[in-house]
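Missing here is one protein chain; the remaining ones are kept as they sit in the complex.
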Amino acid sequence: MKEVLFYLFAGLLLLFSILTVSSRKILRAAVFLLFSLVLTAALYFLWDYLFMASVQLMLYAGGIMVLIVFSVLLTHNIDHKFDPMEFKKIIFSALLSLVGAVTVIYVILSHPFKTSALAAAPISPEDIGRGFLSYGENGYILPFEVISILLLAAMIGAIVIAKKTTK
Amino acid sequence: MNIISQVTDSAPKYIIYDFGILTSRIHEWLSSMMNTTWTSVVEMVLIGVVFLSFYALVGLILVYAERKVCAFIQCRLGPMRVGPWGIFQTIADFIKLLMKELLITRNADKFLFNVAPFIVIIASFLAIGTIPFAKGIQALDFNVGVLYLMSVSSLGVLGILLAGWASNNKYSLIGAMRSGAQIVSYELSVGLALMVVVIFAGSMQFSEIVQSQATGWWIWKGHIPVIIAFVIFMIASTAETNRGPFDLAEAESELTAGFHTEYSGIKFAFFFLAEYMNMFIIASIAATVFFGGWMPLHFGNFAAFNHAMDYIPPFVWFFSKTMFVIFLMMWFKWTFPRLRIDQLLTLEWKYLLPINLVNVVLAAFIVLMGWYLI
Partner (left out) sequence: MNLQTFLLMRHEIILMIIILVMLAAEIFSDDKKNTYNLSIISIILFAIHTIIGYLPGEQGTLFGKMYINSELTVQMKNILNIGVLIVLLQASQWLRKPENEGKTTEFSLLIYSTLLGMYFMISSGNFLMLFIGLETATIPVATLAAYDKYRNQSSEAGIKLLLSSALSSGILLFGLSMIYAVAGTFYFEQISSNLATMSHTPALLALGMIFFIAGMAFKISLVPFHLWTADVYEGAPVPVTSYLSVVSKGASVFIFTIVLYTVFKSMLVLWTDAVIGIAVATMIIGNLFALRQKNMKRFLAFSSIAQAGFILLGTVAGSQFGMSTVLYFVLIYIFSNLAAFGVVSIISYSTGKESMNDYKGLYNTNPKLSLIMMLALFSLAGIPPVAGFFGKFFLFMASAEQGYYYFVLIAVLNTIISLYYYLLPVKAMFIDTNETPIEPLKSELLPKIALVLCVVGLLVIGFASPVFEYLKEISFGI
């Protein structure tokens, strides 16, 4: 059952990812991206990784995708289409990405991964919360706090770019 | 099948009805007939069918209820012709919608135009599974339930945005943009208001949140912070469902019908249904989180009264609480005038959000000090 669902989700994920980069209409590309993000969340659900799945849905599908779609709505016209790529470029980039993909996939598949002795159990939100707030080994309070500086700086930057200036 | 459980040491006394027994019996019965894969397939189909029919039923009831409440507030009678007191009116409307022609504007993006209603309705479908209707009747009982609910309910806005864009109509687009701005901002307040109760209950799992209210509902156990959270939750969730007085996205006086102007027939019905389902979901979350969900009403040490209350089935409690919240939301809609978009955003970013943040800190402090009823 899980295998069937996994291959279904993974296949769809691959399909939508390819559609995302090959679509010539920008909003359709965005929608395909949405589908692939939701399918990624579905994979997490399949592995009982509920917290990550919810965060994936909330941040990417519900947050970032809304922003992307919003900005597309503000800037583009419905008739707008990207120019088709030159045939030479298509061939070249297809070959290049194929070589890259084959190399990476081959290396990953040939790596002897060790199986973990731990049983796969759902991680409780309490553990995740403690992990975020602990400051010892394998505690994540420092990155957690530094990200807030990153967000503050990004917010200041965004306001600077967006705000009206006398000109 | 005996749905009245044996009272064991682990199960608290007041829970008389345990539907977990019913569902586990069904599971055993199915497992005895087929292997695990097919069991889960059949169970999924069963749950899907149950939810679908429930969905349709709730939609019909709510549309009827809304028209009656609206009529009551406006001193009218509302639908009276089809059936006694017009109770078959919505069914007739539904048949009419089914038979209507599906129109598409010429330059619309057909793919997105058709996908949009499904995104909206799937988002509300994903959310409804987490609601505990009674002990044992809950499709998805995740340990991150509240987070999951917030995440899937944030998906619906994408359908609205896409619908507005794909219609290739200025009213639709403006409606969609308004709705997008509105939902993205008010989502924060909904999440933070729920967070207050999560702090009190110490869990994000809905079944545990309900269980923690066995001795009293959070709305009075948690006093000040929870009451503030409830008020904010009601305002923000009304806005999140695009209902009046926050229905700028479909302000009929200026935008015809907003994002679903170009939709007709069953596709329009999808948006319509999703709106009512979202209202139902929001109301049931409010009922679950603030009013104890399916927990019966108990007063301190009145043992006889409490015991009598226990005999009222949990889903009756659940639905009556939910209906109360739904009635509140309908009351809002037909009482308050519509806000302007700038007032709407000011309300969220300058008032609700700061109050909410302070409230979360207050709640954490109160929990830390133990200043709440247990």
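Per-chain residue numbering starts at 1, and chain names A and B are given in the order in which the chains are listed.
Basically, contacts are C-beta pairs under 8 Å (C-beta built on N, C-alpha and C of every residue); 3 or more make two chains touch, one makes a residue touch a chain.
Fair warning: this is a prediction, and the values are worked out from it, not measured in the lab.
Participant: Mind giving the shown chains that are in contact with the missing chain?
Facilitator: The undisplayed chain, in the complete complex, is in contact with A.
Participant: Among A:4, A:67 or A:153, single out the residue that touches the unshown chain.
Facilitator: For the chain that is not drawn, the touching residue is A:153.
Participant: Go through subunit A and note every residue touching the omitted chain.
Facilitator: Touching the chain left out of view, subunit A contributes residues 103-104, 107-108, 110-113, 135-143, 146-147, 149-150, 152-154, 156-161, 163, 165-167.
Criterion: only the chains that are shown with their structure count from here on.
Participant: Which residues of subunit B touch subunit A in the complex?
Facilitator: 36-37, 40-41, 107-109, 111-112, 115, 142-144, 147-148, 150-152, 154-155, 157-158, 161-162, 164-166, 168, 173, 176-177, 180-181, 184, 187, 203-204
Participant: Along subunit A, where are the residues that touch subunit B in the complex?
Facilitator: Residues in contact with subunit B: 1, 25, 27-28, 31, 34, 38, 50-51, 53-58, 61-63, 65-66, 69-70, 72-74, 78-79, 122, 124-125.
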